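Excerpt of the complex: some chains, original placement.
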Amino acid sequence: MTDQVHKADPGLCSNPALEIQPIVAELRQLRDASLAARNRVQRPARLPSRRSLTSVVDGLSAALFPNRLGWRDLAYENVDYFVGHTLDSALRELVDQIHRELFFLSQDSGNEELRSKAVLIAQEFGKRLPQIRQFLESDIQAAYEGDPAARSPDEVLACYPGITAMIHHRLAHELYLLGVPLVARIIAEISHSVTGIDIHPGATIGRSFFIDHGTGVVIGETAVIGERVRLYQAVTLGAKRFPVDENGALIKGNARHPIVEDDVVIYAGATILGRITIGRGTVIGGNVWLTKSVPPESNVSQAKLRADDYTAGSGI
Amino acid sequence: MTDQVHKADPGLCSNPALEIQPIVAELRQLRDASLAARNRVQRPARLPSRRSLTSVVDGLSAALFPNRLGWRDLAYENVDYFVGHTLDSALRELVDQIHRELFFLSQDSGNEELRSKAVLIAQEFGKRLPQIRQFLESDIQAAYEGDPAARSPDEVLACYPGITAMIHHRLAHELYLLGVPLVARIIAEISHSVTGIDIHPGATIGRSFFIDHGTGVVIGETAVIGERVRLYQAVTLGAKRFPVDENGALIKGNARHPIVEDDVVIYAGATILGRITIGRGTVIGGNVWLTKSVPPESNVSQAKLRADDYTAGSGI
């Protein structure tokens, strides 16, 4: 029967009674209780916006690499207009987002004072952009040299999630150092969502860093990574079980992630936990589980498959 | 030579002859054959829309947490207008998507009957939103307490992919229970794409659940998770090899994923397979591979690296 399917435009119907009022009322009660529990009845949290910071990072990326990541093709002599205007827009948006974090955390500072502080942070951050670009160039070069599939550094910049992750991280890390860890963390999570690579903005990472494939990589807040280090997918540089104080509360802020010295390579799936040191030039094999320091130039690999594994055949 | 680069606006060219007609014809043949094979010649599948459900979840998230996830800053006394309007829009959009799933599956039910059923499902779903918010608050609190890097519950809600995943899951799970598993599954995959965390909407998860980092986590359809459970990245709660019937077809619907009791912690990369029970208070170490039940308060850890692994040096 086709005649029964020529039905009405739903817009013409008196809409279904979805009984929204009681839901709204219940949600309000929960919201009020939550605001009270968080001491925010008078000041509901208005957090930095992920959408806004996404566009800040897009703008900063375009300003750093206008020919390759900018939105439009640019004539050589007019690139500076693009860079200046894009930077101006992105930094002013960033001032607003920094302001939000400062306001969210502040107890009784005046609003003007917070605004001035936000401007100062953005100014200082702006000054560091050229150095960020220099570090990113070293990362791009490292990826190009480290991957047999890469045909040019330009291609690396356009394609590689490891580079996308490092653009976000190097921006976020400076913001973390400048005292806006929440803005920094949101930028890190934008990157995490896009690349599958989770680098805490507190992590310190030297030049010429390269993550290949990348999905599942986790790098913790207090990790320290030297120069020319290479990581593959699913590598974790994490903390061991967290220490608690006598009340059972977590002790925060102490150094709890690995130190990875220069020229280390860590293959896919390796898990390295705790404040240990991986000595210069070491190679960590895939899927290795490591909780103790290793001296320079070590080669660490997983327990071998045993001879009889090939025939066991009992399935998973 | 600059004169050779002042080329034409492509819009001015007679466009290249891309010979589309034969491709269109071939694709039509394939489409017709496929419709015939699926018995859908008269009724091509019109599935719930991922784009539409993305905006439904965005709307529901904003209605649940208007100050922190809403799109605009809201005056305290007018929040209810925002919540009511956003809920109204989201639930009516949801009615359409539920209707699509019911219609897709129906054999000969009248269209009006399906519409009424869709409205009833959305109504019932709406009533459960306050409880969903309560569960999510317990998850947020668990994340705040479980991560030394977290500075406030608000930050957790804004940043943590584990929370994003649970907002999606707790919404999707209720829809799964209410009889629209395809809508529920699409919502789960939206979350999977954004967070790297893959929770089947059928999974039952108690209060105060926390997934840290999260990339690579997989939780299967019939998994049952208690309260105050904590998971790290790349944990799998999966099925063992699937049983088949005498014809070799998969037997569907039986309980085939783990039961995880209250207060269990499972570290990164652990793989737990089959309908086994992880007893209350157990800690599963990283990268553990587990296919048998363990009693409460167990500590399960991976085989140790052998002493000679540090020197083997043969690389991967």
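Chains: A and B, in written order; residue numbering restarts at 1 for each.
Just so it is clear, a contact is a pair of C-beta atoms (placed from the backbone, for glycine too) under 8 Å apart; a residue touches a chain by one contact, two chains touch by 3 or more.
Since the model is a prediction, treat every value here as computed from it, not as a measurement.
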Overall copies of the shared sequence [whole complex; 2 in view]: 6
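The working rule: only the chains that are shown with their structure count from here on.
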Mean-CA-position distance for chain B and chain A (Å): 21
Of chain B, residues touching chain A in the complex: 63-64, 66-68, 73-74, 76, 79-80, 83-84, 87-88, 91-92, 95-96, 110-112, 119, 122-123, 126-127, 129-130, 133-134, 137, 145-149, 151, 153-155, 158-161, 194-196, 213, 215-216, 233-234, 240-241, 268-269, 273, 286-287, 291, 302-303, 305-306, 309-316
Chain A residues within the chain B interface of the complex: 4-5, 7, 10, 15-16, 18-24, 26-28, 30-31, 34, 38, 44-48, 50, 104, 181-182, 185-186, 189, 192-193, 196, 198, 200, 202, 215-216, 218, 221, 234, 236, 238-239, 242, 250-253, 256, 267, 269, 271, 273, 283, 285-290, 294, 298-303, 315-316
